[in-house]
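The complex is shown incomplete by one protein chain, all other protein chains being positioned as in the whole.
Note that the chains are named A and B in the order they appear, and that numbering of residues resets to 1 at the start of each chain.
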Amino acid sequence: MKVIRQRKMKNFFFYFALISSSLVVILPLLLVFIFLLQKGGASLSLDFFLNNPKPVGETGGGMRHAILGSFYMVGLGSFVAVPLGLLCGIYLSEFGKGKIANSLRFTIDLLTGVPSIVVGIFSYLIFVVTMKSFSAMAGAFALSIIILPIITRTTEEILKLIPRHVKEAGLALGLPRWKVILFIVVKGSRSSLMTGIILAISRAAGETAPLLFTAFGSMYLSYSPTEPMASLPVQIYNYAISPYDDWQRQAWAGAFTLIIIVLGLNLFARFFFTRKTIYRAIKNKLFKKNEDRT
Amino acid sequence: MKISYSKQDRYVYTGLRFFSLVVVCLLIAIIFQLFKASKLAFDEFGLSFVLSDFWNPVEDEFGALAFIYGTVITSLLSLLLAGPVSIFVAIFINEFLPKKLASILGVFVELIAAIPSIVFGLWGLYYLAPFVKNYISPFLKKYLGFIPLFQGTSFGIGILTASLILAIMIIPTITSVCREVFRSIPNLRKEAALGLGATKYEMVKLAIINPSFSGIMGALVLGLGRALGETMAVAMVIGNNPVISTSLFSSGATMASVMANEYAEADSELHLSALCYIGLLLFVVTFIVNLFARTIVWNNSRKSRS
Partner (left out) sequence: MSEIALEVKNLNAYFNDFRAVKDINLTYYKNSVNAIIGPSGCGKSTYIRCLNRIHEEVEGASVSGEVILGGKNIYADNADPVEIRRHIGMVFQKPNPFPSMSIYDNVTIGPKLWGEKNKSKLDEIAESCLKKAALWDEVKDKLHQDGTSLSGGQQQRLCIARTLAINPPIILMDEPTSALDPIATVKIEDLMNEIKKEYTVIVVTHNMQQARRIADYTSFFVLGDLIEHGLTSDIFTNPKEKKTEDYISGNFG
């Protein structure tokens, strides 16, 4: 009897540990959200989105320049990294044999694990050192190094899900291999690929470390790729560690904006695929009903 | 003129190879640059760089030991905190929760991974740090104060706070790898254990934890890799003070945080080079750790499949 009670006690404690662990995981997430809503939501105003920063000491001003800067650099970085990542992913999944494929796979593995601050150094050494100035281009390059391995990896994984015999069926229609890959394999996986791309971009949009000493940051709106450029995360960082109340408030508003963008993209990407299938299913059902009536 | 199909295919193949080669060469060039940039500091200090804890940009004297210490202690502490929690959560999601709740909790955990580290840093600086200062540290001091780790005054900012933030940030990594590992265990074994009259706890221990020990280790090491390189959140809450102190309440600095703090402002060649040297060390260490972790996880999944 005693043994059984002991076993039951152990079981009970085990359940307790499971539940409390889950609470421990959820708690910080909720706390972060609550504080962001409280502090960030309260500091948010239309001015924040429409104005560039005012000189030190004056209150007011916003982060328009940083939000636009983030879009600019993430856009520029994706412009290079998304197509390149797709091509590399296609190469790995459709041809992935031989020396070049193996070294590419190794490269991608390696890049996936590189700390983002080291990515910043990479870009610094390539761009800032040669151009002798911080620049938006260097920032975009750093972000593209963040995006590239994620997209290559997900593309490879996704395309590998298409069975071999489907590809053969494409070949059997008398299509050259590249058309089979592009119009059947890639096109057939487009929604999963989009999910991967958006997830990678949302990841890059939240990165601070690679931008610190590449794009550096700025208090002015700029569209020049060869000049320093502000970004939302770096601006939040600079304001957060500043001694001014107004700036700290803006840091919260910025963080609130950033998380809306990043989590918004993230959730959109996650549910885009399923939502679309559900939508299609509903449409079909409605369509069928009409048919029955006529 | 029409290009024959086999030629078209060959061109596409060559094109793909070319782009792949570009990526590979880019990485090689970058690593080469990193070595080149660290050379100055390497020539000056050699390997004693990692053995000296004296870091003084004003006098151009650099040693990385304090940063290495900070990185190691925060990473290990966060692993200690996050490890058990992540394993429990993975088990809870995979084996206990009904499907709907499981996917909700799963998404929650993955959302943690999606939160930018700057946001965690901001939250840590303004909320977690005061909380640590006012509640956690006094509590630890009261009950565990006889251990040197919990002595000294806490200003909120320091190694303990950084480790707590890191722990939160690496939970999703460990959890998702653990879930992957647990999923590879055939249902048959779990049912066999339950069929023998085991309690759920015993079933989990016998059929899940024990056989996937190496997989769990791999997940932990991957989490460690993530913790080693985490920058912004740590830089904002650790105090950036290159000292080695036995107390967890003390401020400190990590390899990543010193780069974030000093790189843009470094004006002497040697200072920049020393930072690159630290970057190189961090790069090599995370690479080895990740490689190690992947090998473990890979071996584990291959074993359970056969």
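Here, a residue touches a chain if its C-beta (ideal position, glycine included) is under 8 Å from a C-beta of that chain, and two chains touch if they have at least 3 such contacts.
Not measured: the values here are computed from a predicted model.
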| item | value |
| --- | --- |
| Residue among A:Arg7, A:Lys179 or A:Arg270 that touches the chain left out of view | A:Lys179 |
| Absent-chain interface as seen on chain B, which is shown | 4-6 |
| For chain A, the residues touching the chain missing from this view | 97, 162-163, 165-166, 168-176, 179, 183-184, 187-191, 280, 284, 287-288, 291 |
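Note that in this section only the chains that are shown with their structure count from here on.
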| item | value |
| --- | --- |
| Averaged-CA centre spacing for the pair chain B and chain A, given as whole angstrom | 18 |
| Chain B partner contacts - residues on chain A that touch it in the complex | 7-8, 10-11, 14-15, 17-19, 21-22, 24-26, 28-29, 31-32, 35-36, 39, 84, 87-88, 90-92, 95, 100-101, 103-104, 107-118, 120-122, 124-126, 129, 134, 148, 176-178, 181, 202-203, 205-209, 212-213, 216, 233, 236-237, 240-241, 248, 251-252, 255, 258-259, 262-263, 266, 270 |
| Partner chain A, residues of chain B touching it in the complex | 5-6, 8-9, 12-13, 15-17, 19-24, 27, 29-30, 33-34, 37, 84-85, 88-89, 91-92, 96, 105, 107-109, 111-112, 114-123, 125-127, 168, 171, 175, 199-202, 204, 225, 228-232, 236, 256, 259-260, 263-264, 275-276, 279, 282-283, 286-287, 289-291, 294 |
